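Sharing a structure, written as structure tokens. Questions coming.
Note that one protein chain is taken out, while the other chains of the complex remain in position.
Right, chain A next:
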Amino acid sequence: MNGGLLTILRGDSSLELSQYRDQHFDVDDDEQEKSLEESSTLYVGNLSFHTTEEQIHELFSRCGDIKHVFMGVDKIKKKACSFCFVEYYDRLDAENAMWCLNGTSLDDHIIHTDWDLGFREGRQYGRCRPGGQASNVFREDSDVGRGGSGKQAQAHDKRGVQ
């Protein structure tokens, strides 16, 4: 791992950018990476379908003042999807959330957090046909909280769910 002493001790590896890049976002890769390093918005994945805005607000408020929670929506069914965006006022609060909340439990689901470019209209819709989240369609195991077994039994999850 190319992390120096300073990197290790600053815990920057927990903040490192995953491989995900938004393909629809109208910005090239370098600019995307720069924005991600300044962003104070987090993508939160692997939520239960029943998890509410209020629950997310309660948990993520423990890291700082939240500006906005955008709930993910199934484009076709117009119902809650298993992801959301949490935007903080201060980047440091988002960093605390990445350090402390990533990989912990909400509503009996281990949630996954990642840096995001910031909410734009349209990004709240799950991109995968039939309208839900890509990682759900490919889920192999049955998950009652997530609406049952994945539509395709293929173990491919772009978002790195734990």
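FYI, a residue touches a chain if its C-beta (ideal position, glycine included) is under 8 Å from a C-beta of that chain, and two chains touch if they have at least 3 such contacts; residues count from 1.
One rule holds for everything that comes next: contacts and distances are computed from a predicted model.
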item: Name under which UniProt lists the unshown chain, selected from "V-type proton ATPase subunit a", "Myotubularin phosphatase domain-containing protein", "Nuclear cap-binding protein subunit 1" or "Mitochondrial import inner membrane translocase subunit TIM54"; value: "Nuclear cap-binding protein subunit 1"
item: For chain A, the residues touching the chain missing from this view; value: 1-14, 16-19, 52-55, 57-59, 62-63, 65, 69, 71, 96, 99-101, 104-108
